[in-house]
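Missing here is one protein chain; the remaining ones are kept as they sit in the complex.
We call the chains A and B, going by the order they appear; numbering starts again at 1 in every chain.
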Amino acid sequence: MAESTTPAPGSPDQFTPLHSEREIHALTRPSLSYWQDAWVRLKSNTRALISLYLVLGLLAFTVIGPMIWTVDPSAQDVDQVSRPPGADRAARVVEPYKPWDGSVAVVDGERLQLADTPTNQAVRLIWPAAPGAESYWIYRNILPVDENSAKGLPLIELFGNGTTHFEDRLDLAPRIYYYTLVALDGTGVPVHRETLAVDVKRVVTVEEAVGRGLADSAEDLLVSDVVHLALHPLGTDYLGRDMLARLMHGARVSLFIGIFAPLLYVLVGVIYGSAAGFVGGQTDQAMMRFADFVVALPFLLFMILFKIAFGIGPGESGVMPMLVAMVVLLWPSTSRLVRGQILQIREEGYISASRLLGARAGYLILRHMIPNTMGVILVTVTFAIPSAIFTEAFLSFIGMGVAPPTPSWGSMCNDGIKTMLTTPHELIFPALLISITVLAFNLLGDGMRDALDARMRSTE
Amino acid sequence: MLRYTLKRLFQGLITVWFIATATFFAMHNVPGDPLANDKAATEEIRANLEAKYGLDKPLVQQYLIYMGNILRGDFGISFTQKNRRVNDIIAEHFPISAILGILAVVFAGLGGVLWGALTALYRNRLPDIIIMFLVILGISVPSFVVAAISQLALVNLNDAVNFSLLPVAGWGTVWHMLVPSLVLGLGTMAYLTRLMRSSMLEIVNSDYIRTAKAKGLPPTRIFANHQMRNAILPVVTVLGPSIAAITTGGFVVELVFAIPGLGRYFVQAVQQLDYTVIMGTTVFYGAFLVFMVIVVDLLYGWIDPRVRLE
Partner (left out) sequence: MTKHTPANQDSFTSSAGRQLLAFGAASIAGVIVLMMALSWASSLTSTGSISTDAVDVTNNTLTLFLREEPPQLNSSLSTDTVSGSVLGHVMEGLLRYDEHNRLAPGIAERWEINEDGALFHLRPDARWSDGKSLTAHDFVFAWQVALDPKTASEYSFILYPVKNAEAINKGELPLSDIGARAIDDRTLEVTFERPIAYFDKLVAFSTYYPIRQDFYESTDGSYGSDAHTLLYNGPFVISRWVHGANLLMEKNPEYWDLDRAKVDKLDFAYITSDASATLNLFKDDKIAYATLQAENLNNAMEQGWDIFRFMDGSVFYIEFNHRPERPTRNLNLRKAMLYAQDSAELVFKVTKLPGYLPGVSLFPVWLQGVNTFFRQEYPAPRAQLNLEKARYHLELAKQELGVEEIPPLVLLTGDNPISNIQSEYYQQIFSKNLGLDLKIDKQIFKQRLAKMLSGDFDLVLAGWGPDYDDPLTFADLFASFNLNNRGRYENPEFDKWVRVAQSSQDVQERMDAFGEIQQILFDDVVIIPNYERGITYVTHPQMRGMVRRAVGPDPDFTNAYIVE
């Protein structure tokens, strides 16, 4: 208000008491607190805003998702293993599977032929005994087979010339298979070879259909009806479990570790760092030396060590040990940062003023120091989230992560990597979610840094 | 300077002692039995094995013996590779991890500076958009996914040209190093690119650039002597911590590319509960990191006169 009046120096009567002039205080825009200001800035940053929405979307996916998509993430559907999204789901209803002894109603065969309708339950083959054969090999291919090409999977070797039938039940999918029969003589020389194309149809038994809720009761279903197997919008994994449901439940683990671990260790760091910074002197030095020790521990090595040292009990998911290990190892960097800030703030004028007015230590820390470091702390947390998510994924990759059957994005990636070639959806979805999350938190962190802390603001 | 160095080294020694102690007690708290094997051993064999590795003594005594051995630079004998000394294991496998790490840091540093400068120069134009898209990928895709996909890409590449252009896995020649170290350095490279970019953009608007232009310096000299040089400083600052992250983060790359580095040994040792190898590796890596931090700090004082060593 210094510019309001400028009386010439002179006698006391020239001094008139300064009365409050409200009109001068009239503000052209509403008063903004630090946080309101930050929010305005964040809102004007499109990228940060988009990433904020992404983060909210991910949280909704995790929390609300399972309420909408109520499929049990651990329910296995061994008839729909590793199905990509949008695969055909039609199945014919058949009688339950009965073991087969090789007998067949009509034998007319001079060739390798089917003894029964080929279904994904079983493919039954019979053939006439080849003269001079001492053993038979049965192969199965997914590509057409000719004289020179590879015969495919060796399914079985039958010794002697007695057995001339074979039942294949190995992981049959509804598609065309090419079965090759090779008869060998006593010295292992092929004496006969022939190939049969078999078009396998997907079937389901009445009991299975009712058990999986595909039909209300057994009476509604007749043999040779067509039903549609359970819908899996994002496909299934290696045990026929619904990917979408697993991704939602996996998000709980990944985001839980990703968000709570940083929150916790930043909290520990803030308490430790502000205590050290506030007390100062010898104590500060000693506390910081200890923090230096912990910083020096090789992070990933100790993460693994702690992980096995804590041990995971039966039925536990292993999330807690991971959380604790992260908190134990990662607090020092925050504490250093906060200490630096506190040391700086301690010298500020308003602190001295507050001290002079008799403020106690606790008040100073809570009212002045922490609020003034809040921006830095929040930015630290946001940037720590992606690295925590990566750490979880990394540990799961080397088999030190969460215990089965708990899903996490990292462990799902680890499972998916093995089937990358044949069923890429098992890798793509969890990897995509990790990437989106990491990216969203990184961009949000950038935005928050720009919005909250003028000193750390980047040029963009 | 000398006093400062000595002081730092002394502190480093205490830190290594702390690491060794923490590892020792963490290790001996791990549930499980390092001597167990598929075939159950009789009491007598167990007793003999325990005596061989000194596990029959009280924990405090084991600790003292262990500390004494570390002081003499002896990490003992491996539990799983019964006739091999941990020192030999480290001496044989650490150089491989180190080479991988050095190359990754170099790739990350050079690449980060180059891409960062390019994106700043061509801000909001095509090169910027392409590179920043790759940077986003580099930051957000987990390293093991990148490693697995790049190995697959190598196979398909060799298949396509019908010639072994680059080895798919293994270790031995220059060519074996290329892809794994690139993959290892990728994340850091992406991070440094972003850093370099914003640091470049900040400097463009600084007073001394304006002064240089007003002086009529040729753009070439402005770019090289003022812009680049000053923009690199923050990159160098974060390069130090990156070295630590990269050298201990090599497990994934070593596992995927079948590289016999120390990281892979560590993971195997943990799975086998090989006490001596785990402790030896951890203490060695800890000491290495502590030493690296000291070296990097000393280097800063030398590169950037503004940083004054106490």
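Just so it is clear, contacts are C-beta pairs under 8 Å (C-beta built on N, C-alpha and C of every residue); 3 or more make two chains touch, one makes a residue touch a chain.
Model, not experiment: these values are computed from the prediction.
Taking the full assembly into account, the omitted chain touches A, B. Remark: the omitted chain is touched by one listed residue; of B:I14, B:M67 or B:L114 this is B:L114.
Summary of contacts with the chain left out: across A:S74, A:S135 or A:S354, the touching residue is A:S74.
Across B:F18, B:Y191 or B:F257, the single residue that touches the chain missing here is B:F257.
Touch with the chain that is not drawn comes from one residue among B:L49, B:V145 or B:M279, which is B:L49. Touching the omitted chain from chain B are residues 30-34, 36-42, 44-45, 48-49, 52, 80-84, 89, 91-93, 95-96, 99, 102-103, 106-107, 110-111, 113-114, 117-118, 121-123, 148, 151-152, 154-155, 158-159, 164, 167-178, 201, 204-205, 209, 213, 219-220, 223-224, 255-258, 260, 264-265, 270-273.
Along chain A, the points of touch with the absent chain fall at residues 74-76, 78-79, 81-82, 141-143, 149-156, 169-171, 238-239, 308, 311-315, 399, 403-405, 417-423.
In the analysis below, only the chains that are shown with their structure count from here on.
Touching chain B in their complex are the following residues of chain A: 289, 292-293, 296-302, 304-306, 308-309, 311, 386, 390, 393-394, 397-400, 410, 413-414, 417, 420-421, 427, 431, 434-436, 438-439, 442, 458-460. Those residues of chain B that touch chain A in the complex are listed here as 11, 14-16, 18-19, 22-23, 26-27, 29-32, 136-137, 139-145, 148-149, 152, 198, 201-202, 205, 244-245, 248-249, 251-252, 255, 266-267, 270-271, 273, 278, 281-282, 285-286, 289-290, 293.
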